[in-house]
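Every protein chain except one is present and positioned as in the full complex.
Read from first to last, the chains carry the letters A and B; within each, the first residue is number 1.
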Amino acid sequence: VVFFLSDYGLADEFVGVVHAVLLRQVPDVAVVDLTHGIPAFDVRAGAEALARAVPHLGPGVVLAVVDPGVGGVRRGVAVRAGDGRWFVAPDNGLVGPAAEACGGVAAVRDLRKPGDAPATFDGRDVFAPAAAALAALGTPPPGAEVDPASLVRLTPALATRGSEGGLVVLRAPVTWVDRFGNVQLGATGDEGPPPGADGILVRVTAPPGGDAAPGARPTSFRARRVRAFSDLGDGELGVLGDANGRLAIVVREGSAAASTQLSAGGVVELVW
Amino acid sequence: VVFFLSDYGLADEFVGVVHAVLLRQVPDVAVVDLTHGIPAFDVRAGAEALARAVPHLGPGVVLAVVDPGVGGVRRGVAVRAGDGRWFVAPDNGLVGPAAEACGGVAAVRDLRKPGDAPATFDGRDVFAPAAAALAALGTPPPGAEVDPASLVRLTPALATRGSEGGLVVLRAPVTWVDRFGNVQLGATGDEGPPPGADGILVRVTAPPGGDAAPGARPTSFRARRVRAFSDLGDGELGVLGDANGRLAIVVREGSAAASTQLSAGGVVELVW
Partner (left out) sequence: VVFFLSDYGLADEFVGVVHAVLLRQVPDVAVVDLTHGIPAFDVRAGAEALARAVPHLGPGVVLAVVDPGVGGVRRGVAVRAGDGRWFVAPDNGLVGPAAEACGGVAAVRDLRKPGDAPATFDGRDVFAPAAAALAALGTPPPGAEVDPASLVRLTPALATRGSEGGLVVLRAPVTWVDRFGNVQLGATGDEGPPPGADGILVRVTAPPGGDAAPGARPTSFRARRVRAFSDLGDGELGVLGDANGRLAIVVREGSAAASTQLSAGGVVELVW
């Protein structure tokens, strides 16, 4: 099995061609498309999606391509995690969080070949063949073993907890807005307000480095800690622990992103 | 084989994770994605799509997830149709029309387990494992047999036929607008105007419960009963029996939805 994630989208034939290359090399391979809807060039969003998916995968190789640096000096790598799972990807931080979830990085192989020409479609020409080799043989294609410490890693966007007038303030990045408008935060469900908390203040602030209009004040909302969507009334904002163990801001049968104007990369403060 | 339909979209990893769960449990399963483009929370649109697809499916289990009530009190069910086909879905009406097309509902099993925690991703945690069990063994996971009559059913949106000044008036709901802009109605091809009918009046009225602007009059168009797109001239509106045996309003190489501003949930009157 090859699990395949990318920012290729489905409008073009990129994904289909990678499938064809995998199948040509390993005729009985099964390819599972995790998603190809990662926003173009958004390595962090790809890393988040991969980390959410990886606990649910059975045996198989992960092929992940979100690759703004294609054709440049960045390495391609095959990464073996502590639990034995292989990842094939550009070395730009994409597989870091997923590999952590699989026991950390145990070994790294450099997929560059001497004299490689500049290229624009390494997913087809480099990463798919490497993933196919791993799927067929369990061994990566030839390449230099490199120090796991040399892997590029993303700076994690962490939640911070403070206080304000006797109240708890949890400041957390928005890591994902899903198709239903659920707003997932970079914090675990346990870090959020306690069960039953009501009147939680949700303060939307500018993203880090973002330009707030002069004099603009954060927009704020009220929310309630719930266990499930169904605990909420129509249009009511809720905070819950989601299916990935993360804290999320939600609306029942509606879009919390539309209600709050939050999007991935934004920052929110919960005060209770 | 598992046939999988949902409103998960393809931007997120939901569909991929469900595939992974199925494959992990049944390594040789083939998963056919019927569509994941059902509008979010739109149970009726999902039920229509499933009913259109099911006559063309070979042996296999149907996994259908359009689930606005996830985490609430709605049941998850495994439904066996009269022809032996199993459906796994939330009990919200989603599989009713498709099960009817397969000989009606023969048996229903409740997939809830005592002590189930509230949840936000039952597709992954409840329905996929149940579908996998059915695909592997042909038997559903343990669960109480419940009365088929207790299944939630959608109120069908039916066409009605009347007359007006000696003319036939067929009032029909719009059940689907496809990617090409073909407007499918909740009526069979046979219920429509006879072959060769010309000058059919197509009256667009407000959707049931919709707010028509005060004094607004229905917009109307003229159409011709045809056998195929190719019988139509450029931009001409046609009425035909479509590939699902339904009456549809169409434009050759163009969008009847764009021409008429009709969309799913709307209502149209054909007068001839």
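In this section, a contact is a pair of C-beta atoms (placed from the backbone, for glycine too) under 8 Å apart; a residue touches a chain by one contact, two chains touch by 3 or more.
Computed from a predicted structure; not experimentally measured.
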item: Selected residue (touches chain absent from view) among B:33, B:191 or B:236; value: B:33
item: Residue among A:16, A:82 or A:138 that touches the chain left out of view; value: A:16
item: Touching residues (missing chain, whole complex) on subunit B; value: 1, 3, 5, 10, 30, 32-37, 49-50, 52-53, 56-58, 176, 178-180, 182, 227-231, 240, 242-243, 248, 250, 252-253
item: Residues from subunit A at the interface with the omitted partner, ascending; value: 8-17, 19-21, 23-24, 27, 40-41, 68-73, 117-121, 124-125
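Quick note on the criterion: only the chains that are shown with their structure count from here on.
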item: Separation of subunit A from subunit B, taking each centre as the mean of its C-alpha atoms, in whole Å; value: 32
